[in-house]
Each structure stands twice: as structure tokens, then as C-alpha cells.
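Below is one structure, written out as C-alpha cells; comments come after it.
The complex is shown incomplete by one protein chain, all other protein chains being positioned as in the whole.
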Amino acid sequence: MCRWLAYTGSPILVKDVLYTPAHSLIDQSLHSKLGAETTNGDGFGVGWYDAAPAPGVFRSIEPAWNDQNLRELAGHVTSPLFFAHIRAAIGSAVQQTNCHPFRYGRWLFMHNGFIDGFAAIKRDLVLAIDESLYPEIKGQADTEVLFYLALTFGLEEDPPGAVARAIGFVEAAGRQRGVTNPFQGTIATSDGEDLWVFRYSSEGKSRSLFFSRDIRAVRQLYPDREILSGLSDDTRLVVSEPIGDLPGAWNEMPEASYGVVGKGDDRLLPFVVQPPPKAL
Amino acid sequence: MCRWLAYTGSPILVKDVLYTPAHSLIDQSLHSKLGAETTNGDGFGVGWYDAAPAPGVFRSIEPAWNDQNLRELAGHVTSPLFFAHIRAAIGSAVQQTNCHPFRYGRWLFMHNGFIDGFAAIKRDLVLAIDESLYPEIKGQADTEVLFYLALTFGLEEDPPGAVARAIGFVEAAGRQRGVTNPFQGTIATSDGEDLWVFRYSSEGKSRSLFFSRDIRAVRQLYPDREILSGLSDDTRLVVSEPIGDLPGAWNEMPEASYGVVGKGDDRLLPFVVQPPPKAL
Amino acid sequence: MCRWLAYTGSPILVKDVLYTPAHSLIDQSLHSKLGAETTNGDGFGVGWYDAAPAPGVFRSIEPAWNDQNLRELAGHVTSPLFFAHIRAAIGSAVQQTNCHPFRYGRWLFMHNGFIDGFAAIKRDLVLAIDESLYPEIKGQADTEVLFYLALTFGLEEDPPGAVARAIGFVEAAGRQRGVTNPFQGTIATSDGEDLWVFRYSSEGKSRSLFFSRDIRAVRQLYPDREILSGLSDDTRLVVSEPIGDLPGAWNEMPEASYGVVGKGDDRLLPFVVQPPPKAL
Partner (left out) sequence: MCRWLAYTGSPILVKDVLYTPAHSLIDQSLHSKLGAETTNGDGFGVGWYDAAPAPGVFRSIEPAWNDQNLRELAGHVTSPLFFAHIRAAIGSAVQQTNCHPFRYGRWLFMHNGFIDGFAAIKRDLVLAIDESLYPEIKGQADTEVLFYLALTFGLEEDPPGAVARAIGFVEAAGRQRGVTNPFQGTIATSDGEDLWVFRYSSEGKSRSLFFSRDIRAVRQLYPDREILSGLSDDTRLVVSEPIGDLPGAWNEMPEASYGVVGKGDDRLLPFVVQPPPKAL
């Protein structure tokens, strides 16, 4: 449905990740190989952390491949942690407020996939969102609703648990309305310090997700690549499908798993959906 | 906040109403005289009836004054009943799904004004919308919520009553949250046959609204105007502020009133807000 | 690079040609089979003739597949002669003034292909455009320059000759600058009465072009198709690649040929480039 990329590590010019590599995310906006759709031309977004109190977000409804402003921004913004997302819309309108990543305070959130039967269960989901958060919803995308459900269920304190409860809630709501496989997708979220990534689907056949191997191992494989020598040891990329031309540099996330990428402390764990809080 | 225009009568090229007159609606997008804002540059929309089963709707986020496609459309579309709206956004995003007129089946709906304290009461309002209508909501504008409330309260059977109940509900919900004057504005709605227009505000100081006098009387005032001779006797224009240069051609709608313009049967009546249905 | 479609015949709702058929032009904007690019998402345009003095033109930089306004327009505009074009940009900016069809007075002009080495020879080409026409150029596309060259060389009096001279001029200018194969493409132009279509390239391997067979023959092939019975005998479609699911309904235009589709008088002739006027 979409393609995305999350970078954390040494501060880097966004362009060097987004445009420069072979089969870059920008190329994938026209010619995705592993996506459900080959074209991801229904808008895009970039979210980046820097010294400002909240991350910057630049979103547009133009296809990423021909957006001149994205090219300018990527050539001038340096960041130690950023998200990029290209969209293939299914259902909700092509408008900036439906483009990923979504932002709340210091949090960014993006998703490749969908909530099946969303029109039928949207009202049930929206009703479960905390009343104080409700006015913050700006668009109509299923992912934005999922994000606010996760915030309602404690994203800021316990990201993996909150996502597990949010998806659990989606599954319960969907199945009540006769949807067999309510959730599909991969998710990335961050508070500007750590990065959490998820791969899960109700049917157990999730959209692809890859993370870069330890940069020290990649450097040994490709000692001549200058760009690798400039990156700190804890640099990590997570992508919907591999970019670049470095075989051996990528590992696929297992089905139903999640990862935490922090300062020198990366973990890959099984992802288990949790039942939603009783009160709901 | 906005300016609008509703035309019903002899089929006419949209351009002859929208662009040609002095102080046209397009001029008002840059230089409104009576509006709360002089500039209405946050998008626009046109809705028109023709032989198709549902009215056409063309909406854009560009200012009306420099939209080339609007100029083209207006020069090629002929219609016996159409709406045009120019927006000065307050709060909700500038995106097509927030532009007026809104459409449901054969119904069009547009509004100049606002629901005060909308962020605080939006959830209460949305919850009152019929569950089967809920998935049809595409944007975030207060007017779209009001439209779906009116549909929930019987717009298709009893337009004046449904609008009275919808505004009544908005006033009740607003006052419960401490908003003194929850509703402000003028409204137009149509099913393609009749046109209903409303002027009302909780504080009793409503946005301006004018309707054209009987075309036969205007013809007597301006016997040399060719365009008037081509219009049928039941042709009527309702506008946020007068267009053209025909003093004597316009009457102001009284405070708290509504009008019905049908086939040879126009009425102007007092508008009284109705309490919302008990069950809500 | 692009895909296009030209329709002439019984007045028809644009939607029934543009959206309804299998593998419609709108589908081709995402999934072209015969184009140089599978995605044609860099804007689009529709030009249509009706009772107005000049044809209407609606152009947008959004991909055609998700443009809501195009869908509305196509569902409400009926025309006996219209053009539609979806763009895959190469070089010039994605902006409305670079979208096809281009218009001058009653003339429309569109193109699938390119002028090779355009940046190098653009100045030579633009200098050859009649001084009185020069200020009419609004964008930067190679096709617009070609259109104004053709107008300079007599398009309004002798369309095939003017196009042959314009392409001859492009070839001469290109070869002077060392470009081997300066022109590639298919072209459609009309004055609202007749339709001229061209297939030609300097290297003799032109972009594909198909025209619908005589509608009477197609009706015999598919007697059960209701839509065919409503079309007049002189209805004709010319397309970059076949639409619909009617094998046997299409003929391919031969290499280096042009066609004229008029009122009951269709001709298919060889296209021979002409040397540009001496004075140039």
C-alpha cells in the first residue's frame, strides 16, 4: 500500500538516505518491487528530529518522484533520526492531513498497510479515543485513528504495549463486525530518542520489513564504501524494502515481531497482540 | 468567514453569474466588502445540477481568483441551479474535503459562518450523527458535521425542520460546554428542485444575506439590461453580499428567517430553532 | 512518455470513454502496457468542444487516477469531440502550463513523445515562432513549442502540411546541433470540426497509435454491446493504446502516417516531413 523508511544514527543529510542510494525510496515511489502496489504516488511525508522541541513534518499530495520541494528539503536538512513515507492511497482522500508520518507532541507514527473494513468500524474506533485527544485528529486515514488509539492506550509510557493494545482493539472491533483479518501492516514510531518498529497482520502474512545489519558487519563486507565509514556504530535503517546495492546488509524482520533501536541497545522481540482494556 | 451564492432559474452559463457581474463573487474572493474577512482565499467550490443523477461538485484549495480550471468550468457549464462558495478558513485545514458545497446524494449544502467552540463539542456532535451516515463524512469542517446532523434529523423530508433541529442540537451541545453563542451563519441547501436559504445566529447578529427581487420588478428598473430579458420570471439569486451594479435589485433577508425558492412559489418565513430530539 | 485519447462522433458523456471501459485511460495512468513508462502520473488534461466559442481545457498536476475533480467533470460534461492526455514528464516541470492539450483559439494540440536534445535547440525553435504568437507561450514543454511552430507554419490552413513543416524544422535544428533523431511521437490536433492524428519519429520507430475500426463493423462483432448501438456511424476513437475489451475493434496506425477524421470522410495517408521554409 505504501513504502517507508526510518533512519537513526549519525546525523546525516536526508538526501543521502532518501535519494542517493540505488533503488531509493524515491525510486520506489514509481517502481516498488515488494509492495502491494508498484506505484506509490498518492503523496508522501518526511518527519525529522533536530534541536527544535517537536519534530518537523513536511507532507505533500504530489508524487514524491517529482516534488521539487522534497528534493530541496532533503538536500538541506541534516538529522540523526527521521522518517520518510510514500503513499498508495486506498480509500481515504489524497490530502496532506492523510499523509504519514503523523505527529503528536514529540511522537511520530507511520504505517504501511491498512485496517480492513475501516468504514464499518471507524466509528467504534474513534469513540474509544480519549476525549482530550479527539480534537487533535486532523484527517481521515485509518493510520491516524490507530495512532490516537495507541496514544489513548499509553504509547508515551509503553510503546510496544500500547501498539499491541491498539491493534488488539482494532481486531476485536473488526471481528465484532464480521471482518476476518482486521489489521495488516508494518509500523514505525519514535519519541526522538528510540525507534520502535512493528511487523504484524491478523492473517499472519504481513507486509515486508527489513532492518540494516550492524554497521560494523556491513563495513567489513564493503570496506571501500566511503559513506559507511562516516556512520556511527549504532546507525540503523529500517525499510519496507531494501534500498542500495549492498547484498548482505539487510535482515528481514520476522513475522509478528517488533524491534527497538536505541542508543547502543537494539532488541528484536516477538509481537503479541493484547486484548483491549475491559472498560472499552 | 466566507461568501456564497446560490442561483436558481433559467439555465445560464455559470460564468455569467460568477465572473461577469461587477463586484462578482470572484472579486469578493479578494475584496469582500461585507464579510468578516476581506479575503476569502482558502479554497472554493461550485456545485451544479444538470441531467446527471447527482449534482457535480468542483472544489479546489487554490484561491478562486486565480484558479484557471474554475474559469474554464464556468465558461462551459450551463445549469438551472447551482451553488458557489469561497472560503476563509478558520481552524480546519485548507483541503478539498473541507470545501463547500458538501454533497450527499442529490443534496448540496453550504454555509458562511461557524460553530463556536467546535473543537470542544465536535465529538458530541459527531456522536449524534446517524451511524449509517458516519462513514460518509470526508473532511473536518464544522459545516460538514452540521450537514450530517441535518441529514440525521430529516433534511430529505423536512429541510427547514431538520436545519432547525440541527442548529438546536448544536446550541444545546455548545451551551452544555459553556459556549455562549454556539451558532453563526447563513446556509443554503437544495435537492435540485427547491432551494432553501437560512439566516440565523445564536446571538441574533447574523452574517448578511440578500436575495434578488422579483425579476419582473428588476426588469422594469433596468429595461436596457439585455441579460435580464433572457431570464425566466422565477429566476432568483441569493448572495452573501450583493453582486452587480443594480441598486434596487436586492432585498436583505431579515434576521432569523429562512426562504424557500421553488417553481413559482417563493416564501420568506421566520426561522425558529427547535430543540433536538429527546433521545439524543 | 505519455498516453492520450481523442474522441469524435456522437455527443457522449466524457466518463463513458475515460473511466468506464476496461483498461481505460485512467487505468493507464497507473498501469500502461505499451507506453515507454508504466506510470503516467505527472499531471493530465482534458480538452472538449461544445457550444462555446473555444474548447474548454481542464488541466491538473495531480495524477489522473486520484483527481476527484476530473471524475466530477467527466461525469457531467457531454461532448462530440474531446481530447484526454496523461503525462509522464521528462525534463520540463510538472505544472498546469506544461500539461496537454494546449489550446490556441479553437485549436487543441497534444503529443506523446519528445523532442530530443530540446534544451540545446529550444532557443532556435522559439526564435522561429511568429513574433505575434510568441507571447501566447505559457509553459516550457517541448510540445507547446512544437504547437506554436505548427501555428507559425500554417496549422490553421493546412494542418498536415504545417505539422510536416514544424517537424521538419525540428529535425533540421536538431541535426545542426548533432542530435541524431530529433523527433519522436504521436500527435493529435483539432479545430473542433475535424481531427488530425499523426504517428512519426525520426528514427522510424514511433510510439504506438491505434484507431477504432468503422463502428458498423465493430457493432457486427459485438451485437450485444448496448453502448455501441447509441453511437453514430462516424464515431471514432484514436488512442495511444487500446482501451476496452473488444478485440478486433482496433487498427494500428502505420509507421509514418497520418489520419483525418471528419464528417463521414476518414482518410489514412503517409506522413512525409517537409523541409522548413527557406527564410528560417
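Note that the chains are named A, B and C in the order they appear, and that numbering of residues resets to 1 at the start of each chain.
What we mean here is this: a residue touches a chain if its C-beta (ideal position, glycine included) is under 8 Å from a C-beta of that chain, and two chains touch if they have at least 3 such contacts.
Predicted, not measured: the structure shown is a model, and the values here were computed from it.
J.: From the list A:Tyr7, A:Phe58 or A:Phe198, which touches the chain that is not on show?
T.: Once the missing chain is taken into account, the touching residue is A:Phe58.
J.: From the list C:Ala22, C:Ala119, C:Ala217 or C:Val272, which touches the chain that is not on show?
T.: C:Ala119
J.: Among B:Pro21, B:Pro63 or B:Pro101, which one touches the chain that has been omitted from the display?
T.: Only one listed residue reaches the unshown chain, and that is B:Pro63.
J.: For the full complex, which residue in C:Gln140, C:Asn251 or C:Gln274 touches the chain that was left out?
T.: In the full complex, the listed residue that touches the missing chain is C:Gln140.
J.: Residue by residue, what part of chain C touches the chain that was omitted?
T.: That gives, for chain C, the contact residues 93, 95-97, 119-120, 122-123, 126-127, 131, 134-135, 137-140.
J.: For chain B, which residues reach the chain that was dropped from this view?
T.: These residues of chain B touch the chain that is not shown: 30, 38-39, 41-42, 61-63, 66, 68, 89, 93-94.
J.: Take the complete complex as the reference. Which residues in chain A touch the chain that isn't displayed?
T.: Looking at chain A, the ones touching the missing chain are residues 48, 50, 52, 56-60, 68-69, 72-73, 75-77, 96.
Following the convention adopted for this analysis, only the chains that are shown with their structure count from here on.
J.: Calculate how many whole Å lie between the centre of chain A and the centre of chain C, each centre taken as the average of the chain's C-alpha atoms.
T.: Centre separation, chain A to chain C: 41 Å.
J.: Name the residues of chain C that each touch 2 or more other chains.
T.: 68
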